[in-house]
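Only a single protein chain was left out; the remaining protein chains are all shown in position.
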Amino acid sequence: MTTIPLTGGRQIPRKYLPVLVTAALFAAMFVAGGIRYEGFATGQIVLNVLIDNAFLLVVAVGMTFVILTGGIDLSVGSVVALSTMISASLVTGLGWPPLPVIALVLAAGAALGFAMGAIIHYFEIQPFIVTLAGMFLARGLCYTIGTDSVPITDETFTAFAQTRLDLVGEAWISPSVVIAVAVVLVAAYVLHYTRLGRNVYALGGSEQSALLMGLPVARTKIAVYTISGLCSALGGVLLSFYMLSGYGLHAVGMELDAIAAVVIGGTLLTGGSGYLLGTVLGVLVLGLIQTMISFEGTLSSWWTKIFIGLLLFAFIVLQRLGAVRRP
Amino acid sequence: MAAPDPILRVSGICKQFPGVNALTDVDFRLLPGEVHALMGENGAGKSTLIKVLTGVHDVDAGEIELAGTRVAFAGPLEAQRAGISTVYQEVNLCANLSVAENIFIGREPRRLGRIRWKEMRRRAAELLARLELDADVSAPLAACSPAVQQMVAIARAVAVDARVLILDEPTSSLDAGEVAQLFRVMRRLKEQGIAILFVSHFLDQVYEISDRMTILRDGRLVGEYLTAELSQVELVGKMIGKELADLERLDGKPKEPNEAAVPVVEARGLGRAGAVEPFTLAIHEAEVVGLAGLLGSGRTEVARLLFGADRADTGEVVIDGTPVPLRTPRAATGHRIAFCSENRRTEGLIADLTVRENIILALQAARGWSRPVPRRRQDELVEKYVRALKINPPDPDHLVKNLSGGNQQKVLLARWLIVEPRLLILDEPTRGIDVGAKAEIQRLVAELSDGGMAVLFISAELEEVLRLSHRVAVLRDRRLVAELPNDADLTTDVLMRTIASGARS
Amino acid sequence: GCGSGGSSGAAGDGKITMGFAQVGAESGWRTANTTSVREAAGKAGIELKFSDAQQKQENQIKAIRSYIQQKVDVIAFSPVVESGWDTVLKEARNAKIPVILTDRAVDSTDTSLYKTFLGSDFVEEGRKAGKWLVEEYGDSKDPVNIVELQGTTGSAPANDRKAGFAEVIGADPKFKVVASQTGDFTRAKGKEVMEAFLKSNPDIDVLYAHNDDMGLGAIEAIEGAGKVPGKDIKIITIDAVRDGMRALADGKINYIVECSPLLGPQLMDLAKKVVKGEQVPARVVTEETTFTQEQAKQALPTRQY
Partner (left out) sequence: MNAALRHRLFWPALVLVLLILLNVLFTDGFLSIQMRDGHLYGSVIDIFRFGAPLILVALGMTLVIATGGIDLSVGSVVAVSGALSCLWISGLDDQDSVGGVLAAVGLALALSLVLGAWNGLLVAGAGIQPIIATLILMVAGRGLAQLIADGQIITVNSDPYKLIGGGYLLTLPFGVIVVLAVLALTAFLTRRLALGLLVESVGGNAEASRLAGIRSRGVIVMVYTFAALCAGIAGLMISSNVSSADGNNAGLWIELDAILAVVIGGTSLSGGRFSLGGTVLGALIIQTLTTTIYSIGVPPETTLLFKALVVTVVCLLQSPAFRAKAFRRRGRPRATRPAAGEKARVPA
């Protein structure tokens, strides 16, 4: 009853359906783009989407943890910006070596996430508001550090930014992609094979039940916001590789992109249901939409927005239909 | 028998909620190797005592001792670690997780920190097999009936090595076979020296399993008794504070309904793939039709189809001789069909609203948003049913989530009674309701049907079905297999046999 | 073949393809800039691939990367910020696609990454505004109370226009900036902030707004407070869009520093030269001027935007 029969007699559990539909639609979009635009249907296009969105992917992984518990984290975009700003000002401004700086940035992101998680849990304040305050705070700290964009000229950073890892043929990826993929794998392992991960799902299913079942609710809740803070900081580090600059206006509105990616991937905002693979697909879909728009190449600024909206709409409606129609 | 030292002892416990004294100066002790029943009417404070014991609520005053040492648990987690395993009244599991996970979450079998899924499923299947439950352990819990969920919760509680096992109304949604199975498990645990605290409104069950009982009334201790030394009549008297005479049970069989009555609602070949096979069933004016069957036999599905809560794939519903499309509950309420769901927490009440708002909800929904029920009329209706059903506390502005389980059930019933339906579908209406209120509800159903209302009555208690129904429809494996008139020949035994054998015919 | 790339790639028919990565459409100024580029491309017979980054640098980088993938002949873009372009510009150079910067420079030390930079100088605009003020109050000895409406916090024009202005007036201590707040480059915010300024600072002599729109909003606030814009409070703005010029001609604004968005024709000329491989100057400054009230009256009828 809980499975749908597919051809060939194999059974695919119903819970994987949203992710599968997303994957199928992504493939369809890719093919449609290939038919419409010259030079589109190459493997490098997908790799470019990954290269250009590695930081978003990492941030979205953290967001997935939070959303799975039924929470939300609006601070991620600002924490990304703050991370680039701290990295740039320490590396360029004070001449610190890169590794301690990166460690410091990760610690700062995790600490901010920890603080927000603790406030959310112990003072029973809604995550939306606490993380909105966190968003103001992190962005404000950026401006306090400086309002100008700070270039990063450090060799390690530039080397990392400009390294190309060649794959077969012409295809290549950046080291950031490797990091992002590693983060995804680790996160998927944590979610599916550790107690922390299962507690995250339980918390999303029902916080009250989780409490009565004797699960460590406080620890889990604080942990997911810490993880999200950490992922945002890491996303910020990747973004500073990508941009080689720190700037208070980086990543404005990235929280919405991250949330959209998670939700497009089939995760429920009410928590308790969803997969990391869906999030990866969500990020790829958003990236592919953008790629299609730049291949289109003739859209005015406003048609760009309308077109993004329409693609998003078509995608989500098809995904809904795909996920619901099967008996 | 020389009484051993109690494993759990509480003294002088007080617990107040805003406006309610839930517990006042309660003493209680639990001995190892006994089954101890906690008795009392709805709202007497049983669940609150359990929650105080396990650290869900803080105490205002009083002491708790576990094996001689004073304890104050900060939450269920700590209580669990100290060896107190609890099944709370409402099923408190995570519906999004699989059955196996719900049993093991928090103590999954691991190797080097990695959860061993296969091992976990194997153990879960074993455990359920011991409870004689045949469920797919990797299916999400949400796909299981309340009964299966209840069994899973019990399985979770007995899976650990606990010194104390607390079961708050575990049997309210189980059928006879499952209850027997549960009791077998409880007896085995008892032999191992585990202390079991048991709450139930079924007196027969309490007398079957318990050694000793503690009675609460209005949050106060009435006393502690050996089960063998207290008769049922005395027990009920102590619970409600007056003599049982007031509570005369409905006798025997219902009166014959008017033969010529027209069917109010008739299902013709109504069915839904995966839920129930097409069935035909007519319910007449002034008639109570009982639905009997095992767990998961499809009783709830029948009710939901008749109410339009699920869409039927085949067949039609005929009301007063004309086929009508019943695609939504709204359409059904438009034809004055009412449905009291078995799952009050997820499908019935709106926890954050008040008693008053919950009671008038269906009436208001039928009138639409632009025609509010006048305040005066609300007060009249709510007042009337709060009194008739003895909803406690009788404060219409109390939030429903703060009511005891049984009182919540009464609120749900009141919601549908005030719309004066022509067909009232009651799915397990007496679940979790104390003896007094249960008799009250049974009397009410009989009265309503005498007054011309058609009733579809679903209950896991066959006696209750027999006592109220004019006709009993029997379901088995999601098929309607028999329709039996409730004449002198129909007894619970006959019914049981039909349920057991019907499919083969 | 994949390797051929560069100037001869997509343009088999000899037509030049240009990829243009615009910042966004955040203001009327920007829209005029986009229109100018599009029209000029049409006239010059250049095929234009346009993309809108919605004010985000990462989007611009993505767009440029996709232009490289599409093998355009030349890439032009207006950087959202100065820093952080080296990586993607190197990719362009490796693909042998020349790059032209418009409107704003990048801070890269490696000047071989782009062919030329065409655009205005925001710091200079701030200086021009300051100079007018210094001249206007040349003879007076009284302190001059200035309020400043800044652009979006952190944005390049806001930072530079503030810096250039401060540099010039800083020489004379009688000029005092009594309040400075961001108005996000919009009329609504300009009005709201100005109202608050008017309440908390009774004597304001001069308003310096980082763009016309905020100035126009502030004019409404000033009128609402019962004062006469242009007389009781002198107003200096930057941009010279048509609404601003009209207010200037009406005497409500005192001085506007032009910041011209009409870069299209110059850009197309440069693009053709660059694709052909001709030498171009490393820096091309747009022709810009300043307007007093008198000049505005004359210029108004022929204003294009």
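All chains are identified by letter, namely A, B and C, in their written order; residue positions are counted from 1 within each chain.
Quick note on the criterion: contacts are C-beta pairs under 8 Å (C-beta built on N, C-alpha and C of every residue); 3 or more make two chains touch, one makes a residue touch a chain.
Predicted model, so just to flag it, every value in this text is computed and none were measured.
Here the chain not displayed is in touch, across the complete complex, with A, B, C.
The residue from B:D204, B:D352 or B:D379 that touches the chain not shown here is B:D352.
Across the entire complex, the residue among A:V130, A:A161 or A:L203 in touch with the chain not shown is A:V130. Take chain B: the residues that touch the chain left off the picture are 14, 16-18, 47-48, 51, 56-58, 60-61, 75, 89-90, 307, 309, 328-330, 332-334, 339, 341, 345-353, 357, 360-362, 364-373, 401-405, 408, 415. Hidden from this view is one chain, which touches chain C at 24-28, 31, 34-35, 150, 153, 179-182, 184-188, 190-193, 195-197, 199-200, 213, 216-217, 220, 224-226, 243.
By the touch criterion stated above, the residues of chain A touching the omitted chain are 119, 122-126, 128-130, 132-134, 136-137, 139-141, 143-144, 147, 208, 211-212, 256, 259-260, 263-264, 268-269, 300-310, 312-313, 316-317, 320, 324.
The rule we apply is simple: only the chains that are shown with their structure count from here on.
Touching chain A and chain B together: no chain.
Centroid distances from chain C, each centroid being the mean of CA atoms, peak for B. A straight line joining the Cα centres of chain A and chain B is 44 Å long. Averaged C-alpha coordinates put the centre of chain B at 71 Å from the centre of chain C. Chain C has its Cα centroid 33 Å from the Cα centroid of chain A. Counting partner chains per residue, chain B has no residue touching two or more of them. Counting partners per residue, chain A has no residue that reaches two or more other chains.
Partner chain A is touched in their complex by these residues of chain C: 2, 19, 22, 24-25, 31, 34, 48-52, 54-59, 61-63, 65-67, 69-71, 80-87, 90, 107, 109, 152-156, 158-159. Chain B contributes residues 56, 75-77, 79-81, 86, 88, 92-97, 101, 105-106, 108, 110, 113-115, 136, 139-140, 143, 156, 273-274 to its touches with chain A in the complex.
Remark: chain A residues 1-2, 15, 192-195, 198-199, 201-202, 204-206, 208-216, 272-273, 327 touch chain B in the complex.
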